[in-house]
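Take a look at the structure below.
For this depiction, one protein chain was excluded, whereas all remaining protein chains were kept in their positions.
Then we have subunit A:
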């Protein structure tokens, strides 16, 4: 009898046991060659032993979810739309790969970028779930993600492979990707971001996230990444990257920085639910520096365990010598340098030009992706690749192309590039600029339209991704007051003609004697 009871008890308890949740936070800082400081906050929450919702169950009520540190608001959205993997980034500025190298968080495209992998097989179509996901995230993060409609949504096959694992192999998974380069980032996006953290910005590393300093940075961006792995379970990583310039505030070209000088805050308390909470400072190789307080040093980095060090923690770096701008061109830190421009002054047609420099001594293979709203339409037959002014036929291979459909679908163009060693490759393609309907223009039509960045994915190193700068295209804009003028003119003319004829037809002109 007791045994049966025991088993019943265990049987009742097992489904209600909450998944093992763990929270890690990390701040890594590194000095850049141009005197700036790159910082990256990373907050990882893991829900172990849990897998993303099977899309086939989307028609039924979901099983109850109990979270302690996992962000509920985000968890609900992920379950509601059966999302296996999700990446959302909101960035401001252009990441300078040549000077800063690869970023620690790969998604650095200007503006908003959202991509998600979703399993098929749900009663709702993937596109409807994608729309719901966009709107839900727009509400959660106070961003205009709802505008990432079918005019901007693409499904590139190569550039955005899942970063985690996709569950259940028997279900086909599909990618949806959209970017909104004109989106800006501000405090209203950081507020919901902080609300997803278990300690908000009250304690731990997150207490350094001060909007007034972060949004003053030369480059800043935030990201939300949801992955799944068989061992790790569902993992949510919230990241904030910034590039700050201590030289801007320094009168004497001093590169010294501290938490206080970068963020105007220090760490006063530990976040009690964090399993690990640490600050990493990459040590520069050439110059003599001093780090306060005393760190533990492993290899080329200094570590601070926020839980054990004395508070308030104000990590600072003092340089022996003042900064001197390097003479001459700096050596690029990435194997490729990419520059993309839109040429031509006409509002009707132009030329898209991509210049790639391969700094390596070997041939580099890279995938090139353009996802272009229909505002700019490609003439694929004019695509040319030139090396040192000579057209070369074997640079572009393996391309896939989904042409744009005016007013509805964007272009997706993907190609494999083989870039010869130590050379500059010019890719050019003629484009037509669209002629928009009167109602399709933006409120500030004269400003032009922001175009999303192109993505270059080198085959080596694995999983690296480079974003080009965004573009601004100037489309033909009408004189917006013209319709009113036309209406007024036409109406006047109609009234005049109609009135005269009406008078002529209905009135009788007679001579009236006045006596």
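In the analysis below, a residue touches a chain if its C-beta (ideal position, glycine included) is under 8 Å from a C-beta of that chain, and two chains touch if they have at least 3 such contacts; residues count from 1.
Everything below uses one rule, namely that contacts and distances are computed from a predicted model.
Missing chain, UniProt protein name, picked from "General transcription and DNA repair factor IIH", "NADH dehydrogenase [ubiquinone] 1 alpha subcomplex subunit 13", "GPI-anchor transamidase" or "Ribosome biogenesis protein ERB1": "GPI-anchor transamidase".
Residue A:132 is the one among A:132, A:162, A:284 or A:332 that touches the chain missing from this view. Across A:101, A:121, A:162 or A:211, the residue that sits in touch with the chain not pictured is A:211. Considering A:192, A:246 or A:335, the position touching the chain not shown turns out to be A:192 (whole complex). Considering the whole complex, the residue from A:329, A:444, A:479 or A:515 that touches the absent chain is A:444.
Residue-wise, the contact with the chain that is not shown comes from A:92, picked out of A:92, A:338 or A:354. Where subunit A meets the chain that is not shown, the touching residues are 92, 131-132, 135-136, 138-140, 142-144, 146-147, 182-188, 191-192, 194, 201, 210-216, 442-444, 480.
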